[in-house]
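Apart from one protein chain that is not included, each protein chain of the complex appears where it belongs.
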Amino acid sequence: MTLPFDVDAARADFPILETEIDGHPLVYLDSGATSQKPRAVLDAERDFLEHANSAVHRGAHTLAAEATELFEDARVTVAEFVGAEPEQLVWTSGATAGLNLVAGSLGYAGRLREGDEIVVTEAEHHANLIPWQELAARTGARLRHIPVLDDGMLDLHAAADLIGERTKVVAFPHVSNVLGIVNPVAKLVTLSRAVGALTVLDACQSAPHLALDLPASGVDLAVFSGHKIHGPYGIGALWGRDEVLEGLPPFTTGGSMITTVTLDRAEYLPPPQRFEAGTQPVSQAVGLAAAVRWLSAHDLPAARAHEAVLERRLRDGLRSIDGIRLLGDTDAAERIALQAFAVDGVHAHDVGQFLDSRGVAVRVGHHCAQPLHRRYGLTASVRASAAIHTTEEEIDTFLDAVSGVRGFFGVGANSTGARA
Amino acid sequence: MTLPFDVDAARADFPILETEIDGHPLVYLDSGATSQKPRAVLDAERDFLEHANSAVHRGAHTLAAEATELFEDARVTVAEFVGAEPEQLVWTSGATAGLNLVAGSLGYAGRLREGDEIVVTEAEHHANLIPWQELAARTGARLRHIPVLDDGMLDLHAAADLIGERTKVVAFPHVSNVLGIVNPVAKLVTLSRAVGALTVLDACQSAPHLALDLPASGVDLAVFSGHKIHGPYGIGALWGRDEVLEGLPPFTTGGSMITTVTLDRAEYLPPPQRFEAGTQPVSQAVGLAAAVRWLSAHDLPAARAHEAVLERRLRDGLRSIDGIRLLGDTDAAERIALQAFAVDGVHAHDVGQFLDSRGVAVRVGHHCAQPLHRRYGLTASVRASAAIHTTEEEIDTFLDAVSGVRGFFGVGANSTGARA
Amino acid sequence: MSGLESLYQELILDHAKNRRGFGLTEPGARSATVHQRNPICGDEITLRVELSDEGDRVASVTWEGAGCSISQSSASMLVALLQEDGGDNGMPTADADALIAQFREALRSRGKIPLDEETFGDAAALSGVSKYTARVKCAMLAWVALEEGLRQA
Partner (left out) sequence: MSGLESLYQELILDHAKNRRGFGLTEPGARSATVHQRNPICGDEITLRVELSDEGDRVASVTWEGAGCSISQSSASMLVALLQEDGGDNGMPTADADALIAQFREALRSRGKIPLDEETFGDAAALSGVSKYTARVKCAMLAWVALEEGLRQA
């Protein structure tokens, strides 16, 4: 028998969760935008800066040796967390930077040309869409997309038709940051491999919630962001298969990624250094390692089970409230505890403001996914997203607040009287 | 009468300066590589993460509003520090990223073509060299360089010949990270303006030591790194004139830099957001603002005077030791307290190791400036670089250690017996 | 009155439902049409301003758009203010510009400068917005559009 997940113990590690908003305890349901940092992460970074800080990979002095070791140990730790070898893990400033690196490098390498096709999904975060638009525009390649069905699932029949011999790249989110649905990675990889297309996985929303084994997943490249996985801002990682990384030229250039430089030309180091131009976010790498160590110290299967309970409660609760429309409401797929929705007659911004007055922090807007919102006839939605530290009571507080929204704004059945 | 700079008070703000190395107090003379962070910076970042952390520019909730305010206030503070308007200040992950942004964007914009010329100096850090090499290679433009004279000064006669009507970009360091000499910005700007070339200033080494007024300097664009100016890793800034930034397309793309996105195309925000794709290093921006606030809280003219004393003591001291060769040894220019040198008969790496055993941390190697080292017939040198917290006694400790180097390694006059 | 209720006063919710000036009129001889968008939340407005024949008065303002109740009611209140204060001849453009500037200053004051009812009419109910920095842009949307329209017309 597995013990239930001890969410209170996890909560105690987050100083910010003690915040009060307008006299209400903070209910932080915006982890999908950026996650909170446990004390272990704050301490690790501070400890590094107070005791070991100095330039890495350079110089013979003691601090530099210590800093270098901590920095490279961090790479090992984070690589292990996603099942990878340290040489396959490139530090980036975040997922957006990682995706730009891949698209930019493919462009510089001349790997795409007129007639080629790049396939993304209709559920893309702008970070995994616009870099491909730009690459397509620069190379003459065509950008196509796998449609999303009404229930939020990817249209795999369409995918099978779209991914063909012209396809050079297939980029898709592991979990959409609006729909919360886990996409069928294996199926998309099979389709892509059959035509020799490179697969790029946006693992931003899965990394904090699912066990990742990137090499086993079959994709060629993947990215995620530190700040979404309880780590610092300004750090993230690009993972790639050895032979894929080796085939990519650098995207940005500068110090620490070279062997020999003359005034006219430079020779580059092998991956991962080839892609790490300039001073790296060293203390942030140490902080990110502390974050994945903090996560891994928990009983993760129990934590996943806890999050699954939150997911059900969130979705069932919203379904039972009048005038709520869920985005990506399906039971046919695995999901994370993240749910976007629209409230009939009340703009998302107003919903967010109302929830805030109850201490509930959610995200409102298009969540950097305008095409997906347009597909559902919306310009904005409200999104609640949980984390490992979220409690069932918090979900209930949120649901209770949502039930009051239409009344407050004078919309729907019991519109009058609510504010009397 | 100005009071002398209170260096002890400044030192007390740096926890790491209490470190002992092998029983010796740490003498940190590697600030040119990366600077140490005062407690105010560590506290500001932690405070942000414990009390206000959340996604900026998004969502209506209280934390998001607080975070956004702190983030944008940071922009105002850092912009003011370099005499600029906040709209002219683009956050980057560091100077290298800023230079790649400029070179990459100019490339995407098609602003360079065959026959055009880009001018840099022989004293360039790789970060301000290789991006231009790559841009030249991609566009067919020619990369040329202003030579460095024996004493480390730029050859301005050559510059006047080089900068001509084909010149589209002139990029140069405000202060070389090897020579420590302040370059004649105004003269280079005059030459560049006369031919309509864009000027790009690498202010990495000047930002921590000189008062900057970027708009008044006459350059078009400038970059610097947070981690060299007592701020966090993973943050830096690109400054640009309004009309220059407006003329540049984005280099990287993603969330938060767009207005309207469809599956096929995106419209971009004006600067600075246009260049800030994805989640920004928010806590680091707050930390960097704390760093410049910490600096500005001091009597800066007194601090500069203090650093000038260090500079003289450092250079005079090294000059008086046998078998030492200084790089960029001139009295004809303003300088910062940074000095690179070679020890006759002892490799830089060995010098560094010896100094480390006395607690003295210096940088050894090519300092990301291979062409400059080659110009002086070296592959590596030793570099000592001071900061606002460096004392005269520390310089003396360093000099005393350097005097022992040749003896220890059995080189030079009194080579025997030194280790007996 | 809680913070939330001072932000969403009844008057605001009323204007958001019964929007004055909603629906664009045909463009006239001296009209300008401006599109403004808040990229953060997606709110947008298309505002058309028609000047008097002499070009020195605001003859009419109409608009269309979608957004939160603050942005919608603010546009509606702006139209009401122009109609009420402008009378039959329309408000002098200089006065309109001055009002916009004053409105911006108050909204950016973080609650320090209230909007007085004498000057701003119903729009004075938007005073509460200035404490919510994230919402200031919502309230400004129509006013910025008008400012731009006056420049173009």
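For reference, chains read A, B and C in written order, and residue numbers begin at 1 within each chain.
FYI, a contact is a pair of C-beta atoms (placed from the backbone, for glycine too) under 8 Å apart; a residue touches a chain by one contact, two chains touch by 3 or more.
Everything numeric in this text was worked out from a predicted model, so none of it was measured.
In the intact complex, which of the presented chains make contact with the chain not displayed?
A, B
For the chain left off this view, which of A:A10, A:A33, A:A60 or A:A103 is in contact with it?
Here the residue in touch with the unshown chain is A:A60.
Taking the entire complex into account, which one of B:T259, B:T330, B:S357 or B:T391 touches the absent chain?
B:S357
Write the list of chain B residues that the hidden chain touches.
Counting only chain B, the missing chain is touched by 22, 346-350, 353-354, 357, 364-366, 370, 373, 379-380, 408-410, 419.
Extract the touching residues of chain A with respect to the undisplayed chain.
57-60, 64-65, 68-69, 258-260, 269
Methods note: only the chains that are shown with their structure count from here on.
Between chain A and chain B, what is the gap in Å from one C-alpha centre to the other?
32
Rounded to the nearest whole Å, what is the centre-to-centre distance of chain A and chain C, using the mean of the C-alpha atoms as each centre?
38
Quick check: what residues of chain A touch more than one other chain, meaning two or more?
22, 349, 353, 364-365, 370 - these are the residues of chain A that touch more than one other chain.
Would you give the residues of chain C that are in contact with at least 2 other chains, written as numbers and ranges?
40, 132, 135
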